[in-house]
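Note that one protein chain is taken out, while the other chains of the complex remain in position.
Let's turn to chain A:
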Amino acid sequence: MSHANSTIKRRPRAAHFGGENAAAFALLALLVVAPFVAGDYIAYILPQYMLYGLLAVSLVMLWGVVGIVSFGQAAFFAIGAYAMGLCMGQSDLGFNSGYAGLASGALAGGLLAGVTGWFLFSAGVKATYFVLITLALSIITEQVAVSQSQLTGGFNGMFVNRMALSPFEGGAIAGDIALYFFVLGVVAVVYALLRWLMASSFGTVLAGVRENEDRLTALGYRIDQYKTLAFALSGAIAGLAGALYATTASFVSPSLAGVLFSTQVVVWVAIGGRSSLLGGLVGAMVVATASNYLSATMPQYWQLILGVAFMLVIIFFKDGFAGMFARLGQRLRPREVS
């Protein structure tokens, strides 16, 4: 743990997550072999869950690092998805419309988050109000998606073609395996970049915002700008995840922005572990996979179980599963002599 000497304690709760690198590599290895071992269906469905994971990561960097909870990540995800759908609908862009979709998805999510964030943070709006407004953002996005049916297909949703991976127009449409590794690559790169960013001085300031806003203000940091930047980045990641999700799942519907889905994201992160990027990623993938199987076998009770689990995590295990593993790892490690 190389950051131990920094003046501001970096991500104190997460400081024990030294095993995160090892766990991340293990997960990467697992995901690389998964499509060859587990078969076609896994290769088809797993990328969607990885993108849910990326969406969860966008929330972890807010909740775990900066200490702000957004219920609006689904809104950015859906906006990214629709941006991809609209780009793929244009045939004569002159270059690969898939990449245009990814860029505009990230941009749209980032812009909306940035504008909302700047507006609210510069007024010093309370954390609780922020949650309510972001929740409303999701609901409004869903309503707009339903009502603007000439653009979005309304209730029926919108079919989106698979994107071609060649950067030039007219490349072959990606097959399941190619897309699988494309998605895996994007998720891994974004995750690694975020880890790096959160360990940088920017990330340190963000963690400082969570720990003690007043002290940072006294030190001369414009915390509203830091919060806005963090929220914009988070929105951009959610938008990127949404754009890639649209072309992977080939379908976008307004429910991607709805109350249920926005809640899901918060639940994934709470259960996976809000103070670990990897915890959020794995939490989303595991809970989404479990949801897929269990909502088929016991559709009524699964959501209920999830709600109860969410409540228990908030009451008893603040750091979710990642926190539990980290504590376990620390107990097993020989004590350092101080």
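Rule of thumb we're sticking to: a contact is a pair of C-beta atoms (placed from the backbone, for glycine too) under 8 Å apart; a residue touches a chain by one contact, two chains touch by 3 or more; residues count from 1.
Assume contacts and distances are computed from a predicted model.
The listed options are "Sn-glycerol 3-phosphate transport system ATP-binding protein", "Ni/Fe hydrogenase subunit alpha", "ABC transporter permease" or "Gas vesicle protein K", and the UniProt record of the chain not shown names that protein "ABC transporter permease".
Listed residues A:Ala24, A:Ile45 or A:Leu120: the one in touch with the omitted chain is A:Leu120. Listed residues A:Val146, A:Val186, A:Val205 or A:Ala288: the one in touch with the omitted chain is A:Val146. Looking at A:Ala22, A:Ala38, A:Ala136 or A:Leu193, the residue that reaches the missing chain in the full complex is A:Ala136. Residues of chain A in contact with the chain left out of this view: 69, 116, 119-120, 123-129, 131-133, 135-137, 139-140, 143-144, 146-147, 259, 263, 266-267, 270, 300-301, 303-304, 306-308, 310-311, 314-315.
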